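Read through the structure below, which is laid out as structure tokens, and then see the notes.
Only a single protein chain was left out; the remaining protein chains are all shown in position.
Now for subunit A:
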Amino acid sequence: MLDLNICHLYPDLLNTYGDRGNMLALQRRAQWHGINVAIQNITIGDSFDASAFDIVFLGGGQDYEQEIIQKDVLEQKGSEIKNAINNMKVFLCICGGFQLMGKYYKTWDGKEIEFLDALDLWTVGGKERMIGNIVFESDIISDEGKPLKIAGFENHSGRTYLGSDIRPLGKVLYGNGNNGTDGYEGAVYNNVYCSYSHGSLLPKNPLLTDHLLTLALKQKYDTFSALNILDDTFENAARASVIQRILK
């Protein structure tokens, strides 16, 4: 039987707007695929050994909570996270977790907060929050030969910009995405997947969930080829209902 170890990093702090749903989606789908899953919560003060995990998840936080994390992530876990990224570890980072991977966060009144600098991206705070449903299209994941349309809900005031060394997760079809101007959403570097989308993101985009599980299994098992197909009637209905409603 195949095993996957999933780490929820800072679950008590980076876990807003239902980010817990992403952990549930990874866990349940892995189980439905017949994979043994173990989940571990790691937070401030805990030691973090990335080699013990196959997938690492970071959610979004309120500004107040992100401030509390900053020191721990920079001083305690930063180098381990960077190593893991270079070793092709699978990460999913949503909203605040996405920003944290970048170089810095500059508040709208000019204060610069140093972040992890694990990925070539940076964030500038805006006065207006970008809130609403979002649909974007990712050619990294194929949906019957076509780029996958992903549906979610964004809620952020930070505008994130990608450097030359990193590509977006997708193109925005409806909503704001990373910064509301360049038309891109999220980021992908090695096996790190970042997005602004809550919703929660994974449950109603099962192909994305399976894509992450597949990446992790391929890293772990040389002989692994592909996952089976599951009955995704509810998931597809939920995704289609949002897409049909807003892309009319």
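Some notes on this structure:
FYI, a residue touches a chain if its C-beta (ideal position, glycine included) is under 8 Å from a C-beta of that chain, and two chains touch if they have at least 3 such contacts; residues count from 1.
Throughout what follows, contacts and distances are computed from a predicted model.
Missing from the rendering is one chain, named in UniProt as "Lipid II isoglutaminyl synthase (glutamine-hydrolyzing) subunit MurT" (options: "Nitrite/sulfite reductase", "Lipid II isoglutaminyl synthase (glutamine-hydrolyzing) subunit MurT", "MaoC like domain-containing protein" or "Putative solute:sodium symporter small subunit"). Check A:G34, A:G132 or A:G163 against the missing chain and you find that the one touching it is A:G132. The residue touching the chain not shown here, chosen from A:R28, A:K106 or A:K218, is A:R28.
Counting over the whole complex, subunit A has residues 11-13, 15-21, 24-25, 28, 41, 62-65, 67-68, 129, 131-133, 153, 155, 157, 198-200, 203-204, 234-235, 237-238, 240-241 touching the chain that is not drawn.
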